[in-house]
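Following this message is one structure expressed as structure tokens.
For this depiction, one protein chain was excluded, whereas all remaining protein chains were kept in their positions.
After this line comes chain A, so read on.
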């Protein structure tokens, strides 16, 4: 399935010391880490959609659930990076905000699908 969902393969990047305040990043690794974030979010938004549909969330609660799932994803990614964000990503915003709304459409699709199959079947 997803490259790095769960047991993610975030690999380390070089960054020089704080003396000269330089930050060098290995571009390939950075990009690979971004892909890991993207895949995790997509996968979890699909799963979250199915869960929301099965549980019968209607209206606003469903969207709140989506944001909850995204927050859980961010927390899990942070924990996987052992809380030292700066050795894996360049800014904190990446882990928290990147791809936040990207999974929304997939979430809504699978939410609708599961809701219909379970409740209006």
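The rule is short, and it goes like this: a contact is a pair of C-beta atoms (placed from the backbone, for glycine too) under 8 Å apart; a residue touches a chain by one contact, two chains touch by 3 or more; residues count from 1.
The rule we apply is simple: contacts and distances are computed from a predicted model.
Set against the options "Uroplakin 3b", "AP-3 complex subunit delta", "Cytochrome c oxidase subunit 5A, mitochondrial" or "ER membrane protein complex subunit 3", the UniProt name belonging to the omitted chain is "ER membrane protein complex subunit 3". Taking the complete complex into account, residues 1-2, 19-20, 22, 38-39, 42-43, 45-46, 52-53, 57-60, 62-63, 102-103, 105-113, 115-117, 120-121 of chain A touch the chain not shown.
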